[in-house]
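Now for chain A:
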Amino acid sequence: MDFWMRLIALIVQCVIIALAATTAFAYLTLFERRTLARLQNRIGPNRAGPNGVLQPLADAVKLFFKEDIIPALADRPVYLIAPAISIIPALIIWAVIPLGCWNVLGSYKACFDPAQQNDANSFWNIFIVANNINIGVLYLLAVTSIGVYGITLAGWASNSKYSMLGGIRSAAQLVSYELSLGLAVLGAIMMAGSLNTTEIVDVQRGWWFVIPQFLGFVLFMISSTAEVVRAPFDLVEAEQELAGGYNTEYGSMKFALFFMSEYLKLIAVSAIAVMLYFGGWNFPGLEALGDTLSPMIGVAGASAVVGIVSFLVFVLKVLIFLFISVWVRASWPRLRYDHLMNLGWKWLLPMALINVVATAAVVVLVPDNRYIQGIILFVIGVVVIVGAAALGQPRNKHQVEPISMAQISTKQ
Partner candidate 1 sequence: MELAIFIITALIALVGAGAMIMSRNAVHSALFLLLNFAAIAILYLLLRAPFLFAVQLIVYTGAIMVLFLFVVMLLGAERAEDERDAIAWQKPLAIGLSVILFIEALIVSFRNGFAALPELSAEAEQIGAPETIGQVLFSKYLLPFEITSIILLVAIIGVIVLNQRRKTVS
Partner candidate 2 sequence: MLESVSFIIPLLPLLPFLGFVANLLFIRNERSAGLIATATVGVSFILSLVAFILFAMGGGSRPYLDLVTWYWINTGALIVPFGFLYDSLSSTMTLLVTGVGTLIHIYSIGYMHGDKRPVRYFAYLNLFVAMMLTLVLADNLLLLFLGWEGVGLCSFLLIGHWFERKSARAAAVKAFVVNRIGDAGLLLAMMAIFALTGSLTFYSQTHPSGEGVLPGFLDSTSSFSAIFNFPGQPMVLATAVTFLILIGVTGKSAQFPLLVWLPDAMEGPTPVSALIHAATMVTAGVYLLLRVEPLLEMSSGTRAWILWIGALTAIIGATAALAQWDIKRVLAYSTVSQLGFMVVAVGLGAYTAALFHLLTHGVFKALLFLGSGSVIHAAGDEQDMRRMGGLRKALPTTFWTYMVGALALAGIFPLAGFWSKDEIIAHAFEHNIIVFGVLFVASILTALYMGRQIALVFFGEQRDHSYHPHESPKLMTVPLIILAVGTIIAGVINLPGSHFLNTWLQPVIAEEAAPFGTSEIVLAIVTTLIGAAAFYLSWRFYNERAARLRANSNDPIYRGTGAIWEGFNEGWYLDGFYKAAIVQPFRSVANFIAQVFDPRGIDGLVDGIVRSLNGASNGIGRIQNGFLRTYALVFLIGVVLIVGYFVAVNR
């Protein structure tokens, strides 16, 4: 009985999350276009619906009805399967991200006190995480690492020079940045002492990892941006160089799937950043809110409110990250390919290693007081970042690369 209930609930969860994610993607495009437009001192799409809220729908309709072209020399099966391979990881990555805490059968207190999670494996305990497995972070890494296939295969299957270059670039870039990404995450894992995502969120209550893992956070942001092929690391699809990159030969819905997977991954990465460094759905006063409400609307009601609020808090935090992402895209020029590789291998990787070593040392040497740990690690992190920045300064004026105007582009 329990098994079937669980299966049905899982399916429901999956459908909900998938639909929510795609919807979120759709509106993220609108959000990005509007925000970019504002940052560039223009208006952006505002014709479809009030303030352009129906613009994503219009785009979708347009893409659906575009003619589906398959290049004659393409490798058909791979060409067709590549968008699917691309979208799948972007969706399944959500399985282990804790979106909030709604203890349906028990008290909201369980969300804040691990001791009361007496039935940790029960499905009803924490609703909003789709699958609470003990290798959550590893799962995240695994899925992100699969993400490379879609792009690479699309590039290869198109049988076109530009696509091919884009595909190869993506393969190299993703494999390179995966290392520093994983190592950056490792710091947070060591602090938390667990690979379980809910536990990581739990541990951060009142003391977000962004402080002790400041260096890790910075590294994570940079390498995750590269990992989702987002500006300024979007060389894979650089129009100026590659005429659009791996998806040059794709059109209509297949292109839409790539597009979607990119944005979904962006959202997912932002969610992971929130989860790892900003306490996930945690927010100061959340427990107090439950305490205040429970006498009024009962424990179940309070739990529901806390669950919804925690979810909203989570979404808010992710939104902030998304905004930052757009902001970065609007501000920073694209890197040159060799610079990209240099950055990944020669700067981020050593820094991530320093982070791992420092974290491990501090965790072992100062075992109990997380505040002191945090302060020490924060100082170390700042020193390393500043030092790296200083070291990275061009020593010779002649070596300064000419900086072109930020390349701002929208898709389509």
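Here is how the candidates were picked: all candidates are chains of the complex that A comes from, given by their letters.
The working rule: a residue touches a chain if its C-beta (ideal position, glycine included) is under 8 Å from a C-beta of that chain, and two chains touch if they have at least 3 such contacts; residues count from 1.
Everything numeric in this text was worked out from a predicted model, so none of it was measured.
Candidate 1 is the partner touching chain A in this complex, chosen from 1 or 2.
Per the touch definition, chain A reaches candidate 1 in the complex via residues 3, 75, 77-78, 81, 133-135, 138-139, 141-143, 145-146, 148-149, 152-153, 155-157, 164, 167-168, 171-172, 174-175, 178, 182, 195.
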